[in-house]
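Note that one protein chain of the assembly has been removed; the remaining protein chains are unaltered in position.
Then we have chain A:
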Amino acid sequence: MASIDEGIDYSDIEAKYQVHYEDSLDNTLVIDNVPVIDKSKQEKLLARICKEISRKGVPAKPEDIYMPWNDATGKSHGFLFIEFRNADDANLALAAMHLHPFDAKHTFKVNRFTDIERYEKMDESYVEPEIEEYTPREHLRGWLADAQGRDQYVTYRGEDVEIHWHGKPSQSELAMKPDWKDFLYVAWSPLGTYVATLHRQGVRLWGGPSWKPQQRFAHPLVKLIDFSPCEQYLVTWSNDAIVVPDGAPQGPQYLSPDDEGNNIAVWDIKSGHLLRTFSAVNDSDATRKQMQWPALKWSPDDKYVARVTPGQMISVHELPSMYLHGKKSLKIEGVVDFEWCPLGDKDRDDAEKDAQAASNGGAAAAAKSGKKARENMLVYWTPEVVNQPARVTLLGFPSRAILRQKNLFNVTECKLYWQNQADFLCVKVDRHTKTKKSIFCNLEIFRVREKDYPVEVVELKDTVTDFSWEPKGERFAIVSSSDPNLGNAGPGITVKTDISFYQLDHGKNDFKLLRTLSNRTSNAIRWSPRGRHVVLATVGSSSKSELEFWDLDFNLDDVGQTRANQDWGSGIQLLGTADHYALTDVEWDPSGRYLATSASSWTHTLENGYAIWDFRGQEITKLILDRFKQFIWRPRPRTLLTKEQQRQVRKNLKEYSRTFDEEDAAEESNVSAELIALRKRLVDEWNAWRIRTKSEYFGDAAARARSSPDVHSEEKEEIEVWVEELIDQVEEVL
């Protein structure tokens, strides 16, 4: 055995398993400015120092102190070394004892031993810092320049994220499979520039064609995030209050000790700086009720962010300073909820014109154009309190002028729905009868673009469970139900619902019922982002999972055409129905051409996966993938084309469509050619294998005989079968 051992080099193994002794000096501090004493006082001095350190909560013993002596004078040097159990204790002692007034003359100066060593060895000569070469960053919106105009989507399955292109079958390909690890979920920013992942340590943003890290926000244990509408800011929330450990990195990007105990943080996306933190727990109310998310609501231009303290006030903060606007909150007794008015395309154009005029230096120019950008608006509601009716208030901001108020009675709950162009505001009022036994619904519709904000009321007898405006349109859809099972959801219970469409009647200026689809199970309305098309889905049911694809302008060739000369509601047409078992999410792509449905394993584990449909309800892709979690289309920013250019595109649509048709035809033949080739290959392989095996067993002759069916075909027997069927037998008594 010994002879084998010889000549083997064990040094690598020894090195690997060598016991590491604690040999760092991180646990040692140097205390300066200690009184200079002679030996007789040493014991007393050390005892006192230890006592003072121990009083700060760090155990210290005189044996751990080493005091060097000047042998020539017999006195101490006025400094000493002290060793603690570990580096953490040393850090604590450092924080506690630095600049500690020991007595009137002596104030301690404490340093880490390793620091002294390091600074002593510091190279004094100046070295020119190397200038990093400029590397151009990738364009964050590069995907918009895709030649085929494809959209992207992200899927999250198991531990894998994939970003896909979605286009024609041959163009639908994997764009990227990043190796992002250990995060809760992914989220797109509202304009699609970034994708965010939520990690234990905080949020990370990724972007650009190669999905490089773009920014990070160190909010530990973050659970929810919310982007501001213009992607300038990010709000993060964690269930656990912020704790800043000692020795945590400091800087504008990091949480500081002042933020401790808070849950919500606001960040600047470009710089990565922390702007402010908030506490989510306002009062006892918050624990009782579920937390609202987003907790902070952004004005559509990113200028303000507001949050509500239920029952008391709305606090509006200015960006980027995050100071309270006007130094005071809007005190509103009883306020429950509020919403900012979104920016319509028109408002954006106006705002741009304003900005242009201002930069040209002429306020007069802006005045001349006649259109001044509309002020931000928010709407809030307060419930009934003694002697005071419930109230919905439309407020201008920053002027804080009350634009319109509406009193409401017998109110149980209000929900505020803005149309996305800010033309209309619907307040869905759940009202109770005097006995408070049954609930019915009123829709109070504010026409925001008109003078004095006229209000229209649509009264309904049933409970309305969902409401949705047509984007850029004058229609809305509601889900109402009179099902007694409503509200007590349970396994196997599918609530029967009615879906109704309403449209603004320009003649009378009120909203009129277009059509009601009764006796459905649909509980979700998803309008196409371009309007006109709508999908009704049954979500979250274990037995029903229908999708209905509706077109509301079926008779029109072009959306621009007038609707006046046709029958009311006649243009509503069912385009198709589909079924995606146990679906949990329904989402249109940003172009309004495709719809994605997914069944996420976060909700259940039955047939997880996703499907993509076109707007007519034809299935394009369907994948059943276990452990599938998320499917999100990448949002698109607003178009850069001017009104004029858009009109031009519409005008030349025929020409464009010709080229598209050609591309489609080429695509189709391409794909089928590939498929046919593949199938031919499969058949050839199979046939070759069959002939080979047959000849192995039966010899060549037999194989030939067997492969040609006419030789071997069996004789067929002709059997005639008489079927007598007694249809009816009547006995008559003669």
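Please note the rule applied: a contact is a pair of C-beta atoms (placed from the backbone, for glycine too) under 8 Å apart; a residue touches a chain by one contact, two chains touch by 3 or more; residues count from 1.
We adopt the following convention: contacts and distances are computed from a predicted model.
For the chain of the complex excluded from view, the name given in UniProt is "Eukaryotic translation initiation factor 3 subunit I" [choices: "RecQ-mediated genome instability protein 1", "Ribosomal RNA-processing protein 43", "Eukaryotic translation initiation factor 3 subunit I" or "Branched-chain-amino-acid aminotransferase"]. Across A:385, A:624 or A:666, the residue that sits in touch with the chain not pictured is A:624.
The chain not shown here is touched by just one of A:254, A:293 or A:581, and that residue is A:581. Checked against the full complex, the one of A:43, A:173, A:662 or A:696 touching the unshown chain is A:696. The chain omitted from view is touched by exactly one of A:243, A:574 or A:682, namely A:682. Hidden from this view is one chain, which touches chain A at 169, 542-543, 581, 606-607, 618-622, 624, 668, 671-672, 675-676, 679-680, 682-683, 686-687, 689-691, 693-694, 696-698, 706-707, 714.
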